[in-house]
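For this depiction, one protein chain was excluded, whereas all remaining protein chains were kept in their positions.
Entry: subunit A
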Amino acid sequence: MPAPVIELSDVSRTYDEGPPALQDASLVIQPGEAVAILGPSGSGKSTMLNLIAGLDRPDTGTVTVDGTRVDQLNEAELTRLRRTKIGMIFQFFNLLDDLTVVDNIALPAQLAGMGRREAQSRALELLGNLDIKRHAKAYPGRLSGGQRQRVAVARALMNRPPLLLADEPTGALDHASGKDVGRLLNELNADGQTIVVVTHDEALAESCTHRTVRLLDGRISADTTTAARR
């Protein structure tokens, strides 16, 4: 059995004086899996994703991504980890609105040390794969929500990360665009990309993942595999 891409062990996180956002959560995700993390607002979904991505730190427990203890890294080390091992898609895209689409996508590769020309070439290739190459020179503000999310996906895939994390990727999109993004994630997973999707959207979870982890009040309440998609 290959080493897991993600391993959470007894992870807890509490913000200020509130109740725990995540409590004693343990989870293992293998390479090539597509996992949906579902739950109502405040159940701890985004907290779990942020802990995996190293955007936040656990109070207790360990988080390991592709063999690296994320919870023990400093900010600079976390940044380097994100550059190489994690691609992230956010609900509100988080594109830099002062860079063109192609520059937004090329940025992570350039930061990882790739030359500008090579990075641009790879970015254009990804834009072609995602069918938005014609918008390469546009600024994100001129694109629709669905197009922007495709740009965000391209940026997340730029460094060929072993892990793709998506936080409510369809939350800011209309129904058609949401379905489109779901299809895209499904295709990526079919090509072997490990994907973790945090969402409210049961339909999205059903369409692009084969495993569902349900959270309730910061605890994992269910972890089911959809055999049909297998």
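Methods note: contacts are C-beta pairs under 8 Å (C-beta built on N, C-alpha and C of every residue); 3 or more make two chains touch, one makes a residue touch a chain; residues count from 1.
To be clear about the criterion, contacts and distances are computed from a predicted model.
Enquirer: For the chain omitted from this view, which of "NADH-quinone oxidoreductase subunit M", "Thiazole synthase", "Response regulator" or "FtsX-like permease family protein" is its UniProt protein name?
Expert: Of the names offered in "NADH-quinone oxidoreductase subunit M", "Thiazole synthase", "Response regulator" or "FtsX-like permease family protein", the one UniProt assigns to the missing chain is "FtsX-like permease family protein".
Enquirer: For the full complex, which residue in A:Ala25, A:Leu38, A:Val65 or A:Met88 touches the chain that was left out?
Expert: Going through A:Ala25, A:Leu38, A:Val65 or A:Met88 one by one, A:Met88 is the residue touching the chain not shown.
Enquirer: Have a look at A:Ala3, A:Val28, A:Leu96 or A:Ala222 and name the one touching the chain we're not showing.
Expert: A:Leu96
Enquirer: Identify the residue among A:Asp56, A:Asp71, A:Glu168 or A:Asp201 that touches the chain left out of the display.
Expert: A:Asp56
Enquirer: Footprint of the hidden chain on subunit A, which residues?
Expert: The list for subunit A reads 15-16, 50, 55-57, 75-76, 79-80, 82-83, 88, 90, 92, 94-99, 103, 106-108, 110-112, 116, 139, 155.
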